[in-house]
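Here is the structure we will look at, set down as structure tokens.
Every protein chain but one is kept in place in this view of the complex.
As written, the chains take the letters A and B, and residue 1 is the first residue of each chain.
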Amino acid sequence: MSDALTQTNKPDEKSLATEGSPQSGRAGGLLRSTLVRHVGLMLLALVGISLLLETVSPFRVSQLGELTYFIPAVAGLTVLTGLNGQISLGHGALMAVAAYTTSVLLDQESPLPFALIILIAVAITALVGALVGAAAARLHGPYLAGATLALAVGVPGLALYFEETLGGEQGLSVSPPRASPNFATFMADVTGESLSGQKFTAYLGWALSLLVLLLLSNLVVSRYGRTWRAVRDDEVAAELAGINLGRARVLAFVVSAACAGVGGVMIAIITRLTAPTTFTLVLSITLLVAIVIGGLGSLVGAIIGSLIVVFLRPFVTDLGAEGGLNAAQAANVAPLVFGIVLILVMLLAPRGLVGSVRFAYLTRQAARQAKAQR
Amino acid sequence: MKQFLDLSLSGLTSGFIYAAFALCLVLIFRATRIVNFGQGAQAMFTTYIALDVVQRTGNYWLGLLAALVSGFVLGAVIERVIVRPVETGPEINAVIVTLGVFIGLIALAAVVFGNTFEPFRAPFGLEGFQVGDTSINLTPTNVFNIFAVVVAMAALLALFRFTSLGLQMRASAFGQEVARLLGVRVGQMLTLGWALAGLFGSLAGILIAGGNFISPNFMDSVVVFGFVAAVLGGLDSFVGAVVGGLVLGLSLAYVQGYVAPELVTLAALGILMVVLLLKPGGLFSSSVARKV
Partner (left out) sequence: MLEISDLVTTYGPVKALDGVSISVPAGKITAVLGANGAGKTTLLRTVSGLVKSRSGKVTLGGQDITRTPVEGMVRLGMAHVPEGRGVIAELTVEENLRLGGLWRKDDDKAERMEEVYEQFPPLDKRRKLSAHTLSGGERQMLVVGRALLAKPKVLLLDEPSLGLAPLIVNQIFTLVRDLVDRTDLAVLLVEQNAKSALGIADTGVVLNLGRVVASEDAKTLLADEGLRHAYLGF
């Protein structure tokens, strides 16, 4: 029986090429080479993204920007739900925390340096994540879902309550950070055109996203990742092995909250408006759609899921508009499609894209090995 | 003092509706051990159908009937088509499926019925009753709401207690395999459970709508409140759901009046966390051990 959670016991790595590689004698050596490999991948990706950003249309640039607020949040959520087994419907609310923190800090007369703002926002979100995680550590399944659902529905109310600071219904407008003169000149020299604000934001977002992915991919193969999986698969056995269940769960929550925080920072500076309407339940469920499509627990799946979500949205909205719907109605075609996709994936391929591919590959490999042994 | 009385009355009135909603969640949970997060969206959708009927016929009661019937049918269809394949699998799959229903139905309603707020007719007056020379916070519509919920609950109770169908449903919920051996068509009983839950949810939805505005998201908070109420009473208990609903209704009314209306949902979350951390089985945990 396949379920969304059961991944094989292979560590989730960004590169499928490492599947089945023999364990080297020194664990430290293995880790270092994994780290090096991941850093290399990230640098390659950065170069690739830069090429893309410089060559595509402004619309695509904005989509590439949109990806940067999904990818960190989705990656963090897939680790939490896939690896550690905790389902959270409240990560949209966590993104809201970071977004509002960022907006408020940027709204000052002389705002702090942006790097510091990012750190503060992420730290605050991680703290909230620790609180939520501590409360949620003893909850399972539907109870956890219900509690985080309440969080997602309830947090926008805070923005309305603290109207003066948080902008109430209208929200806060955000002035995104500008590129430093050095970077701007550098980019202008390299590309031959001046660096647009939108592109700079995208670069920033991608740098952050790749950093998050790097950190997560190393965490996932580390002791922490193994602990999280153990807690998910068999609590009793994990406890008997000396694992502190509560601490492991809270840590997973904090890490995923921090990732959602990065996403929240990006959503503020990309959409330039932080209002309660951005952070409805639809956002939290969209994150869920992304991790389900990709396959729970897979970072590659998180990227694929984010890609699908971001590029599917305008596509179906346009379909709706062409079909005669007005703007408000067409905007709802995307969530409708997401709901249907969620149901279909659960019914037909609960392992998600990456999970199903991996399962098929490993099954075939096992069959081949069995045949070879006869 | 008057504010306290007004808030209490308002709390009781909403409490009954939360109780009705909690009842559907318990109904489904007892039968299939799934929490149907899509219940609110189902109720919202059928309320829109009712609105359509009311607008065409000018008759509230036909609208009510339409809501109940469509709720029943929608619940049955969702169970049979969407939930049945994931009923036996891991919990998380079913949770995700009901969330798909949640978001899908809301989006569908926005596309089909529009995204704006629509007024819904109230069946009776909306003026508070006069006691002496002041008016209290209880309207004829409120009284009707309470009456409707109580009647529905009594009907459900009678169904379960006194009919063979109810007996079969309970047997299916408590001992699926044994029930099958005894000839009970368990699959049909599960579908019936979801259908009845759908009916109840639709009742809650249309009662909330009376005299108010509806929008595709109008039942979002009610799902949360219904869930908290059900957990308060222990997800396994009907009586618990009713008491949980009333307790929650009152508590939230006081939060709304004395603290702030924007923080009501977070207050519900707070209550939920307190219950789950202190008495996870609810205030009335079922003491019957599932032994055979």
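Things to note:
The rule we apply is simple: a residue touches a chain if its C-beta (ideal position, glycine included) is under 8 Å from a C-beta of that chain, and two chains touch if they have at least 3 such contacts.
Since we're looking at a predicted model, the values are computed, not measured.
Every visible chain touched by the undisplayed chain in the complete complex is listed here: B. For the chain left out of this panel, the touching residue among B:Q168, B:S202 or B:N217 is B:Q168. Only one of B:R33, B:R180 or B:K279 touches the absent chain when the whole complex is considered: B:R180. For chain B, the residues in touch with the chain missing from this view are 164, 167-168, 170-171, 174-175, 177-186, 288-292.
As a working rule, only the chains that are shown with their structure count from here on.
The distance from the centre of chain A to the centre of chain B, each centre being the mean of the chain's C-alpha atoms, comes to 33 Å. Residues 1, 3-6, 81, 85, 87, 89, 135, 138-143, 145-147, 149-151, 153-155, 157-158, 160-161, 280-282, 285, 288, 292, 320, 325, 328-329, 332-336, 338-343, 346-347, 350 of chain A touch chain B in their complex.
On the chain B side of its complex with chain A, the touching residues are 34-35, 37, 82, 85-86, 88-93, 95-97, 99-108, 110-111, 114-116, 217, 220-221, 223-224, 227-228, 231, 260, 262-266, 268-269, 272-273, 276-277, 280.
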